[in-house]
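I have placed the structure first, in the form of structure tokens, so that the comments after it can refer back to it.
With one protein chain held back, the other chains of the complex are shown just where they sit.
Right after this comes subunit A.
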Amino acid sequence: MSASRTNLRSAGVALRSMLVLTAVLGVGYPLVITGIGQLALPGQANGTTVSVDGETVGSALIGQSFVDTEGNPLPEWFQPRPSAAGDGYDAGASSGSNLGPENPDLIAAIEERRTQVAEFNEVEETEVPSDALTASSSGLDPHISPEYALLQVTRVAAERGLPENQVRSVVEANIQGRDIGFLGETTVNVLRLNVALDALKG
């Protein structure tokens, strides 16, 4: 066979195999997995949504903002970490800040957040934990540390006119240990915590 005929043959095999493989791997495989997911694991496959009175209020996996129309934090809700996704917790634009360790903007942001969180919760600046000062990598982090949740108890209880120990016990019930005891970190899911908090009223 001449070189050009050999090449033509290889090109033909390449084209046909790419078409067949696209059908198998690019259409068949994702559809089968979707079928399995929708039949066997519909809750997870559709985003682990959280409902209150039959209305979906979010996903347990995706953090959301608890702010007024001007973007100020609402004191009656537990607040999540700072977010770099869009204007904050924009689930259509996941992102970290990507600010480097010596970036003046990040340094200024951390100082500003420390002052804001301390004033907002009426605590000393030294008591503010690291996760309250830093934006997560997805911008959609659904969790805060138990320290940050407990720091907010007094404020939330006062705003809602609830006894502090009642709010504290809701927080404690929502502290989730490490997966299997040693994977990752101890967390509090902010949406689940706020849903549980809201249920106290009724």
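The rule is simple: contacts are C-beta pairs under 8 Å (C-beta built on N, C-alpha and C of every residue); 3 or more make two chains touch, one makes a residue touch a chain; residues count from 1.
Please note the rule applied: contacts and distances are computed from a predicted model.
Of the names listed as "NADH-quinone oxidoreductase subunit J", "FAD:protein FMN transferase", "4Fe-4S ferredoxin-type domain-containing protein" or "Potassium-transporting ATPase potassium-binding subunit", the one that matches the UniProt record for the absent chain is "Potassium-transporting ATPase potassium-binding subunit". The chain not shown here is touched by just one of A:121, A:145 or A:174, and that residue is A:145.
Residue A:136 is the one among A:121, A:136 or A:152 that touches the chain missing from this view.
In the complete complex, the hidden chain is touched by one of A:54, A:92 or A:161, namely A:92. Contact between subunit A and the absent chain runs through residues 6-7, 9-18, 20-22, 24-27, 29-30, 32-34, 36-38, 40-41, 44-49, 52, 55-59, 61-67, 74, 77, 81, 85, 89-104, 106-107, 110-111, 129-131, 133-145, 178-180, 182-185, 187, 191, 194-195, 198.
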